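Take this structure, written in structure tokens, and hold onto it; I'll ask about it next.
Now for subunit A:
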Amino acid sequence: MKKYLQSYHAFFPRSYMKWIIYLVYPASMFALFFGGQLLFDMMVLMLMMPTVMLAVECMIDMFVFSGFAAKGNAGRMEYMMASAKGRGMVNRALAVDWIRRLLYLLVLAAVVYVASLAKQGGELDEMLIKLFFCVLTSAAFLMSVALWIIRVIDNRAVQYGVMYMLLSLPAWVIMLLTKQFEMDMKWICLVFIVLFVISVAGQIWFLMKKVKEGYYDA
Partner candidate 1 sequence: MMNIESILTMRNLKKKFKGFALDIPELIIPKGFSTALIGENGAGKSTLFHLISGTRLDYTGEIDYFQGEKDEKKIRELIGYTSTSGYFMPNWSISQVGNVGALLFDNFDEERYQALLQELAVKEPEGKNKKEKRISKLSDGMRMKVMLASVFARDTRMLLLDEPASPLDPLMRDKLCAMIREYIHQGAGEKSAFFSTHNIADMENVTDYAIIMEKGQVVEQGFVEELKEKYVAVKGESGDAEKASRILFSFQQNSFGFEGICLAKELDKLAGMDVATEVPTLSQISVAVMKHYTSLQS
Partner candidate 2 sequence: MQNTGVPIYQQIASQFREEILAAKKKQGEYLPSIRGLAKELRISVITTMKAYEELERQGLVTAVQGKGYYVNAQDSEMLKEQHMRKMEEHLANAISAARIAGISDQELLGILNILLEEEG
């Protein structure tokens, strides 16, 4: 466990990044969700939270794995390359990072679900909670796409461009799918979950391939 975390933390730009990721970021999310209820309607908050998370995760990654697999960068960490365990370390770091993110997504889902249940006095607004899960799963999938791009392209402007483009997508995608194809939201969620899993697995495979190529591309 310690080995896994240390591998992950090796990619943090500063030691205070640990505080940001493990404390400041989750605390702010809680504050936003519960504090926001004083200002906004619950529905607005429920649909906003996944998009906020998408933005925050993108920004954090611009400082953690930013462009590490870009051409030329993959071969820049000779200390790791000289060790037989170097690639294992990168692999562990990527895995821990996704486990951490998945955990945050699950916590968000649980908190929102329970909070909305409490708000309605024990009765669930089925339509709204379905919509929330649609937005959440689509945001998760888009997150995996965004991070994939951020990790492969070592250019801040492009990274921000990708992030902004993807931010507005969850809402649009859901509207399009429900209006145009009259798809059941349950199935939309499932499709996004499948896409998310494929995208994360594909990403880790692809990034590891890039790291391996770092030994060859002279």
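In picking the candidates, the idea was that all candidates are chains of the complex that A comes from, given by their letters.
Simple rule for what comes next: contacts are C-beta pairs under 8 Å (C-beta built on N, C-alpha and C of every residue); 3 or more make two chains touch, one makes a residue touch a chain; residues count from 1.
Quick caveat, the model's predicted, so the values are computed rather than measured.
Peer 1: Pick the candidate touching subunit A in this complex: 1 or 2?
Peer 2: Candidate touching subunit A in this assembly: 1.
Peer 1: For a test of understanding, state which residues of subunit A touch candidate 1 in their complex under the given definition.
Peer 2: So the residues of subunit A in touch with candidate 1 come to 3, 6-7, 10-15, 75-86, 89, 215-216, 218.
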